[in-house]
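One structure is given below, encoded as structure tokens.
Here the complex is missing a single protein chain, while all its other protein chains stay put.
So, chain A:
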Amino acid sequence: MTLARMEFPSKLIENAVGELARLPGIGRKTALRLALHLLKAEMDTTASLAEALAKMRFEITYCRTCHSISDAEECDICANKLRDHSLVCVVSDVRDVIAIENTGQYKGVYHVLGGVISPIEGVGPSDLHIDSLVSRTGTEDSEIREVILAISPTMEGDTTAFYLSRRLRDLPNVHISTIARGIPMGGELEYADEITLGRSIVDRLRQAR
């Protein structure tokens, strides 16, 4: 008998398993194991898990400058005066910010696009935080001197990088560079190990203007 058609002794467990199994990477088997684990643990465990998840979902906001996840209107990185605000690293999503922060090699700030351009899936430039990057970089009093494109070298990632280069290349006094070395072709940024990723951002390539 397959799990999909499995009969549960309790409707409550069935509901919980159903909800858990909707999460990415979790099948019904794993969902059942998690549910049974919570049943065995102290009630507090479930209560604090539920509270943490709900708080995260309802209270988290996005930074108005870089669109990264933030607890306030401006994220800790953008608010940090000690970081290099002339350097902006453009990534597709928050996971990449976390990955690059974990290398400890980068002292600039970020810009989170919220995805990559994928015409087939109906994701065009206007669906991403691209206009805000251009205006952030292009204002007269902008501190930004270099934009680092740190986007996974997949087909969609490349298209996004090509597009950004076109949009940014007429801005005076702004250099565009890409991380290139060390990231395997067709590789996803978040899977690159920290040393490789750290080195590739230090050794980033300046694009010809």
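The rule we apply is simple: a contact is a pair of C-beta atoms (placed from the backbone, for glycine too) under 8 Å apart; a residue touches a chain by one contact, two chains touch by 3 or more; residues count from 1.
The definition used in the following text is that contacts and distances are computed from a predicted model.
Set against the options "Fumarate reductase/succinate dehydrogenase flavoprotein subunit", "DNA replication and repair protein RecF", "Transport permease protein" or "Sugar ABC transporter ATP-binding protein", the UniProt name belonging to the omitted chain is "DNA replication and repair protein RecF". Interface note: of A:83, A:129, A:145 or A:167, the residue touching the hidden chain in the full complex is A:167. Which of A:56, A:72 or A:155 touches the hidden chain is settled by the complete complex: it is A:155. Summarising the interface, chain A meets the missing chain with residues 117-120, 122, 124-127, 155, 158-159, 162-163, 165-167.
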